[in-house]
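For this view, one protein chain was removed and the others were kept in their places.
Up next is subunit A:
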Amino acid sequence: MQFLISLHINPAVLDALTDEEKAAIGEGHGRFIQAIKQSGELITTQALVDPSQAAVVTVRNGQPAVTDGPFLEAKEHLGGFYLVDCEDKDRAIELAAQIPDAAIDGLGVEVRQVMFADGHLEA
């Protein structure tokens, strides 16, 4: 079963962390990636640039328009994700709990099952 573990970040919360805390998050992700690579559960993981760099694209009457993002008027934004293939939802939740963000107030870790997939993996 494939699950997307999405990481919802709050830039203000991240900015308020000490350097040591930021380094600990980085190391925590590094260890997590290593562990789920070895267990054969990681499909891919990606982290995104700061939400302030987002461009919002709309097409009205066939005319595309681009405005500065982010799209959501919220404090939290998608910061990155892990795509995993694991035994069941319980295991996906167990994995999500190992991500350092889950232990920090103001950061969100969300688990959702994949319903449809296409692309190079099906080669």
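Keep this in mind: a contact is a pair of C-beta atoms (placed from the backbone, for glycine too) under 8 Å apart; a residue touches a chain by one contact, two chains touch by 3 or more; residues count from 1.
One rule holds for everything that comes next: contacts and distances are computed from a predicted model.
Student: Could you check which of "BMP family ABC transporter substrate-binding protein", "RNA polymerase subunit sigma-24", "Transketolase" or "Glycerol transport system permease protein" matches the UniProt name for the chain that's left out?
Tutor: The record names the chain that does not appear here as "RNA polymerase subunit sigma-24".
Student: List the subunit A residues touching the unshown chain?
Tutor: Output for subunit A: 1-2, 37-44, 85-87, 113-118, 121-123.
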